[in-house]
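With one protein chain held back, the other chains of the complex are shown just where they sit.
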Amino acid sequence: MENQQFKDCIDACVACALACSQCATACLKEENVGHLTMCIQLDLECAAMCRSAAELMSLRSSFSAHLCRVCADACNACADECERHAAMGMDHCRKCAEACRTCAKACEEMATPV
Amino acid sequence: MENQQFKDCIDACVACALACSQCATACLKEENVGHLTMCIQLDLECAAMCRSAAELMSLRSSFSAHLCRVCADACNACADECERHAAMGMDHCRKCAEACRTCAKACEEMATPV
Amino acid sequence: MENQQFKDCIDACVACALACSQCATACLKEENVGHLTMCIQLDLECAAMCRSAAELMSLRSSFSAHLCRVCADACNACADECERHAAMGMDHCRKCAEACRTCAKACEEMATPV
Partner (left out) sequence: MENQQFKDCIDACVACALACSQCATACLKEENVGHLTMCIQLDLECAAMCRSAAELMSLRSSFSAHLCRVCADACNACADECERHAAMGMDHCRKCAEACRTCAKACEEMATPV
């Protein structure tokens, strides 16, 4: 695997973890937090997964590809949920969904290197 | 600092991080989640701090004492909030508050070694 | 999945992460550190993976099983390497190998729940 691919995927994971944490914290301040609990839960799971994938890749671990496979699934699950709320005007969810999709794509490429 | 002191404080931090994560996840499933948002927020902060303190101590870092000082404050803040909800019957908050107080005490001892 | 199974696997992951970090730090103090570089590298990867698995499980994440599959592989790889050095008298490697095997077993059971 190329160094550049590692770097791009690490950057995507770091950006996604950040967006997920900020989305969770912002959701907790929304009036209708009762509708956002699944979003917060998936934010937390996705953030933890992305931080982990970034750490393993920064160690150039041979387990990176397998971990990125799981991380891509977590990112897509979080993006699915965030997009529902983004459609209703939640800006932090829109930003989070974008970061999740970008990260899922980068992780999928890492998971199946050509 | 003694190995046993490190071990006890690591154990307390690990137990507290776990209790905080479980409390956050349980809070998200409560009907009255709107009253628990500060609790969830502090759970997340305290869990992150405790995981970090445990990691630094497991590396026998010389920064452990300073980090434990900050960690104790996070634990006490989370305990203060959880105790309010524990008084109203939230069992996960009660368990979390207990883990936070135990961890705060262990971290305070680590922060000022005799 | 049962709560007890989650709890047992979290405990095994936490203990393994701790043993791996302590093994890495102890290896760095050995005179023959030049022979232990792969051990340190795998310690770091395995510790990161175990911390991540513990965090996801403490959030009761639905991705836990998939992550535990990857974590079991990391644990077994670390155990394989540590056992070589344990056979030559490295006590921290022996303890680490034991924690890794225990964790691999717990993660494998989590990965394929019956």
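Going by the order they are written in, the chains are A, B and C; count residues from 1 in each one.
The working rule: a contact is a pair of C-beta atoms (placed from the backbone, for glycine too) under 8 Å apart; a residue touches a chain by one contact, two chains touch by 3 or more.
As the structure is a prediction and not an experimental result, all values here were calculated from the model.
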- [ ] With the full complex in mind, choose from A:14, A:82 or A:97 the residue touching the hidden chain.
- [x] A:14
Task: chain C, residues in touch with the chain not shown (by the definition above) - done: 24-25, 28-29, 33-34, 37, 40-41, 44
Task: chain B, residues in touch with the chain not shown (by the definition above) - done: 41, 44-45, 48-49, 51-52, 55-56, 59, 61-63, 66-67, 69-70, 73-74, 77
Task: Touching residues on chain A - with respect to the absent chain - done: 10, 14, 17-18, 21-22, 24-25, 51, 54-55, 58-60
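Definition applied: only the chains that are shown with their structure count from here on.
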TODO: Check each residue of chain C and list the ones that touch at least two other chains.
DONE: 51, 55, 59
